[in-house]
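Every protein chain except one is present and positioned as in the full complex.
Per-chain residue numbering starts at 1, and chain names A and B are given in the order in which the chains are listed.
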Amino acid sequence: MSRDTLVSFEGVVKRFGNFLAVQKLDFEIRKGEFLAIMGSSGCGKTTTLRMLAGLEAPSEGVIRLAGKPINDLPTWSRDTPMVWQSLALFPFLNVRENVEFALKMRGVGKVERRRRAEQWLDRMQITEFAERNISQLSGGQRQRVALARSLVVEPEILLLDEPLSALDAALKVRMQSVLKNLQRETGITFVYVTHSQSEAFSMADRVVIMSRGKIEQIGTPQEIYRTPRSRFVAEFLGSSNIFQGTLERGDRGGIVLDTPLGKFETGGPAVVQPGSAATMTVLDTKTHLATERPSGTRNVFSARMVGEEFVGATATIYLEAPGGQEIRVQKGHDELAGLPLEIGRELFIHWDPSDGHVIAQA
Amino acid sequence: MNGSDDLNRNRAVDWALMAYIVLAYAFVFAPIAASFVFSFNSDRFPSIPLGQFSLDWYRAIAMDPLVWEGARNTLFVGVIVGVVSTALGFGAAYTDYRYMFTGKQVYLALALLPPTIPVIILGLAMLAYLSRISLSGNALSVIISHVVVCAPFAMAIIRLRLSQMDPALEPAAWNLGASEWKTMRHVIVPFTMPAILGALFITMAVSFDEFAVAWFVSGLNETLPVKVLGFLQGQVSPRINAIGTFVFILSMTLVILAQLLLSGRGATPADKE
Partner (left out) sequence: MRRKISLYGLTFSLPLLIWQILFFVFPLLFLIALSFWTVKNFTMRPDFNMVNWTTIYGRGVFWQAYGTTFALAAAASVLTSVLAFPAAYAIAFKLSDAARRWAVFLMVIPFFTSYLVRVYSWQIFLSDNGIINVILGWVGLGPFQMLNTVGATIIGYLTLSFPLVVLLQLFSLAFLDRTLIEAAHNLRCGRVRTVFAVVIPSARVGLVIAALFCFILSFGDFVSPVYLGGGEPTTLSILITDTTKSGQQWPRAAVIALTMIGTLMLVAFAAVKFAYKGKTK
């Protein structure tokens, strides 16, 4: 364990009756990082967070906070405040009383309590609402109250359980930057659970992708996006075209994947087991279209256009390759200018060998 | 109401149904209204045409020391029954809200069944049992039997309020450093306070009303409804109307207070959004 480790999960397992919610978690959370735990519902991400908060006890393994095992510490004896999906603000207390709550429970005196609450009300820009009832606040204001209420004890770590899910799209984006800035300024470790890829990738320093109670991959958003470690991660992110085939040694030093659509080459890892099954992923933004077969590359095949979709400045073109596989190409509008984009039209798909990423095991 | 609704409506049927509603309420309120009206009527035998307006019956009960004693007992019993029932009901409601355990069905059945047993049977069983353990014939026995019947009402009212609570609220308080006991004091109780007061008033009102059990159980310390029964058994007297009206106004005050508490301030923010 390195010196900048704040939390470590060591062989943590959680069972609910016969249901295995989390199996063998081994990972570390670093001091001062913004860590997002991402996965679809039921993947164990919220259970992981709740174990860290002390709301669930691990069935096996040890969770350490700053080196000390905290398995047996009840939640009220840990400093792991959480921001809840429902926010869970106390409806019978006003904004100030909500923010002061944790201090009051810790026996902090009235004057001191007020001073520290005032600081956070000010920091979250909700001082003017201090005497209001929770029911009189907007969604964004409530978020700020929830953050202030948790941060007022100035913890080393803050847990967030999908806190933005109730907000509308525009407010969500605004709150993302509020959260990111807050994390940077305070240096508090944020552990952020979400099912939203855009939230995780836009805020987090590192992302943990979970599935069926297991960690699929941990890494920076860049790493995960460019080099997904498994077919699951690539499919989960949904931003790559995925080809399945058999590995061969390339004649030009790289490696080649033999797929039903052709033999595709890549720089890839030099060590390959020829004949083994593998998956290649190519980001849909790195996949190009052409009307004529491009020369000088082996990474090309033809497909029939079946649809298009426009979101803001980018367009996604959907094509169907022989054999029925769906191919997606994402481009800016200017890059598409001049291409005859008609449904049913045959187009050539190609990409640079260095953009193909090979996942060794199938 | 949308257009297609109107299209499929038949005015005659609607009018008939409205008339029926009025009739139904007339049936329900006829005895209550008559009791009220005739409590101010001077005639010895209540009927129409009405006699003089008079407060004689109120004067009569006001001067009857036995009535005063009964009223005092009613109030005394009612307040204690209200407090004890609400406390027990709160505990049971919180248990149901918070915990899963084997035998919970049995627990809930025990907590909720008593009001469905006919009062005459409950009264008989209570009197036989309480006299066996030398508890019969005093206010304590009345209180005990009233609580058995009232606690389920308190539990139902408080449970309803707890089900309106965000399930994350209690763990949120723990997470912010409040122990279970502190959370109870600073979160659960404040949140359920409207229902707690509502349950208190309603169980008091039910206690005022619950005469049959008391009739069997109570010996010397008669409560007001028991006194009413006494009047009925002996000579019929419009004094019962005066007492009934008095108890009704008291009960209704409590019920309306409870209603205001349960529907007003206590609404969760989610409701208002």
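Quick note on the criterion: a residue touches a chain if its C-beta (ideal position, glycine included) is under 8 Å from a C-beta of that chain, and two chains touch if they have at least 3 such contacts.
Given the structure is predicted, the values throughout are model-derived calculations rather than measurements.
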item	value
Contact residue for the chain not shown (choose from B:73, B:145 or B:192)	B:145
Touch with the omitted chain, as defined above, among B:80, B:111, B:139 or B:157	B:111
Missing-chain contacts mapped onto chain B	4, 8, 10, 13-14, 17-18, 20-21, 24-25, 27-32, 34-35, 38, 45-49, 87-92, 94-95, 98-101, 107, 110-111, 113-114, 116-122, 124-126, 128-130, 132, 144-145, 147-148, 151, 155, 170-171, 180-181, 205-206, 208-209, 211-212, 225, 228-229, 232, 236, 240-241, 243-244, 247-248, 251-252, 254-255, 259
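Heads up, the rule we're going with is that only the chains that are shown with their structure count from here on.
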item	value
Rounded Å distance between chain A and chain B, as computed from the means of their C-alpha atoms	55
Chain A to chain B touching residues, read off their complex	53-55, 74-77, 80-82, 84-86, 88-93, 101-102, 104-106, 133-135, 149-150, 153
Interfacial residue positions of chain B with respect to chain A in the complex	166, 168-169, 171-180, 182, 186-187, 190-191, 193, 267-269, 272-273
